[in-house]
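All protein chains but one are shown at their positions in the complex.
Every chain is named by a letter (A, B and C) in the order it is written, and numbering of its residues begins at 1.
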């Protein structure tokens, strides 16, 4: 395995840099999906694309028609085959790859998320820039490591392809769109891909104080989350001549933002809130008559997240009343919590003993974040399957979602080994 | 004159509707300027366009290169001659038209503002929509009557053309860009157009409780104003995993906005403040690391405006400190105050007695707004000229800058008569 | 007159310092009233005290029983006769003094306000302290000059006493309690004292850039005002163990305060708002379950004041909703506007020509403040009487209501002369 990895590693890096160079946000991963499809087709997987991969009506936070059209236009410019674009048209990105060894054995599902973030990438003192693979899509960036996850996914696919004669059972590889905003997992779950799955594996490139080589076998502390959009509508007026006639939607939004962060902490556990974006007003000398915000709440449990969101609704309404504006709140995403099975700790320790690439196994890591993967984990567990979500440790230059986010590229090898090592154990032919 | 106006009136309305249909904001009035040029060229005026009309470096609040490029592209699509676009290129819109009768007499300058606002026009219960001349330029609207001002300007030009044999002295017609935001008048003043002017006339279509026909001979109560842009820069962080590492620029901006409106009223006179637009953040689950605001202060005197702006700077800095962000404040426009000469009251009363179109003269009207024209008025007065700024009364459906702003179109005839009636008195050959 | 004033002046200063030394706020002026009564009794005026002076139920903002009791106890300690305390008991302070010359002539009413403010007096670099007549009543101060007004009132009474043989008609002197907060005038109006009055005179010690000697014959620009108390009620909880269970009244009050100041300025004229006091919470580690605020709105017209107060009610309700608290708003005072009669300008100019004490007459002064006296002025004007409210100019060390407020004491002589000079003109026997 280690030798095979020596050969794979340059490819992992090439793929990663390729994906990094053209980041696409949730439901617009046309170019990204096309590249994955191209690679997997060569390896003989059965592929499910477009509405065959995701349940159309279970998607949330789909961009508007204009944005999708723009993305499809760009896909054309990037030479994505017309037929493929048509299949994905309307924001049906992502791909599912199936491999059946024909031999009796367990069914393992693996998930790799592929979307990027709407962040302007750093241009100074930044490795991707120095190496020439920085984002060429202005205002967008792989700042959460999903470029690496996709690359690991392709690596795992290569493993299955080249080792299929030694393996038994079935494999489902889920290249999931729209993880950011917790918008995509549900659409794959609703399509049924997580039913009758025995093992479920996923993971994330994450922080570690130590050198690359550490892997957390399980994670805990997923935060339930609600993603919401809020629109305030007021009344425009000439700010100089008739200030008293305006109803100021910008001030409703400003007030809402401040108080959202001041929701009382809860004694039952961790909570979070963020108002990520705010756009308000049209002209300098006009009372702002509209405002639009994107935000999210989180909680250590579903109840804590609901506690936060109940307050958010209350604060939004009062902030409208404060300035005589009206308000609409829309839930555009939902993340839940899930628990890893501890059986994976021992399993990963066995892998680590066998291969040097992993030099340390952490039994559990508390992550305190939300992850769309929890929908899949819950679905698998409902059918009796065993699930885990690993962290592949690496020093990070800056934290996730930062314009200078960057990781050490040899973590990709670690990610592939952790997954394939476990598959080897579970699907060994005899 | 009244008979001549009967003939002109349909043209006034046609022009107005033409301008209304394609609104352009300050320094992007390519299509608008081209239409004015086309009309004036026929009438034999000497025209000054582009850098010949405005002093390039005295312009403020010029849109960025991308926005200008886009506007020029649209101009091409609207069949504006290439040579004309080139002359205006880089946001040098507006036009100055000169007529010298060759006969000794006074020099009168007249100013008509031509720009529109970044407002979405109403689509229901709205006269322009019903009559099919609503804005075809989405997100932009003539919501301040400048379409009518431009139309009146063309009407006055026709008068000068057709009556030039009866007149003495010189005339300078200033079709001024970028009045909104107080950004354009200075650029024409600095070009020298207001030097050695004996009389200066301008005006605005404005509210009246009475029927069309009332004209205010002079106005008072102009508000001095400062236009400013503010940028807060913070630090992004993952809102779920590391909320404590972010420095929230959205909250700095929200706090700034609220406190800007709470600057204490001043016992010395009227003040105003508006934060017209606010854009902050990039992703839903990222602490917002930047925010950008456009705002303005006003005061009955220059000192009162400075009082407001001093507080705004203080509040901006404290709002940055509150969240550990940094702040930059840029002044992007300046409006001053000016006083009309009362000699115009008697002059307009004479005109009103002669012509039925004006049925009532108001000596003075307090407007409580800012007007870029004040820069021109001050310049004329410094050289000893007499100035006025009139209001042409009309019932308004909604106030200025409102998506349903609309006026009665026969006010255009009143505007033309008020101006030409005064010109007749002052420039009568003998 | 000037010679008579030379003799009176030391007494004016003595009285003023006496009143300054023991300041009492509205409806607790027991000691102050007793001193006035003592002086007037000697001069043979018919006095009306307690419920004979003020209409009990028309008083507003009366302190609670405990505060009144405390004030009455202090009065006892200051040796106010028991019978007098009983007459004033329950906060019926102030006194009306009547003099009928028995000779046919006009009826003139004069008003002097007597209450102090709840302000801690300055102790450094302060004239009253240096001269040993600073407030001995901690937390209270004559910071608005009513000590001087009361002294002028006594001076005028002495004039009437000593000159009564030369005068005709009737005189009503109103020593009014509770001017601060606009709470007392109505109670004297409702008692009927302002009916059938021909002339009404009042005034205020006020700022002037010039030396003492200037008097403004009339004032304009009174602000209508509403005084209000607001109570928020929330729910206490242990701030460490159960922060989520509290409903924070302190935050409702904080939010209310900030937004009250941010009510849009109005194009129709001046407005004001102030939240003067805020008390909230009971313990450091308990979520604050109550909050109490005292505030006021003002407007150049009654309509503008109502505009402000309507917003205040809206903001208070929304601030309650923001934190799930409840709110109660109580109107505790009302001030209106009134207009002086310009006939007084000429009258005062005549007085000034006759006497050197007044060296300059300003026809009108805009004051931009609220004054309870407007209730009396309106009442007199309804019956056809002529009214004015003068300003007696003096350099001020600091503005009204400041802990270092102080005026030049020779302004008292000017105040007396302005009033008695006018009385001499109007009530001259023949």
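The rule is short, and it goes like this: a residue touches a chain if its C-beta (ideal position, glycine included) is under 8 Å from a C-beta of that chain, and two chains touch if they have at least 3 such contacts.
Quick caveat, the model's predicted, so the values are computed rather than measured.
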item	value
Candidate in contact with the missing chain, chosen from B:262, B:352 or B:426	B:262
Option from C:164, C:225, C:334 or C:420 whose C-beta touches the chain left out	C:225
Which residue of C:255, C:334, C:357 or C:374 touches the chain not shown here	C:255
Touch residues of subunit A, complete complex, unshown partner	258-259, 261-262, 264-265, 267, 270-272, 368
Hidden partner interface residues of subunit B, rising order	241-244, 246, 248, 251, 255, 259, 262, 264-268, 287, 307, 314-315, 317-319, 321-322, 324
Those residues of subunit C which, in the complete complex, touch the missing chain	117-120, 139, 180-181, 223, 225, 227, 236-243, 245, 250-251, 253-255, 257-258, 261, 272, 274-289, 291, 294-296, 298, 367-370, 399-403
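The working rule: only the chains that are shown with their structure count from here on.
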item	value
Subunit A and subunit C: spacing of chain centres that average the CA atoms, whole Å	67
Subunit B: positions in contact with at least two other chains	258, 261, 272, 368
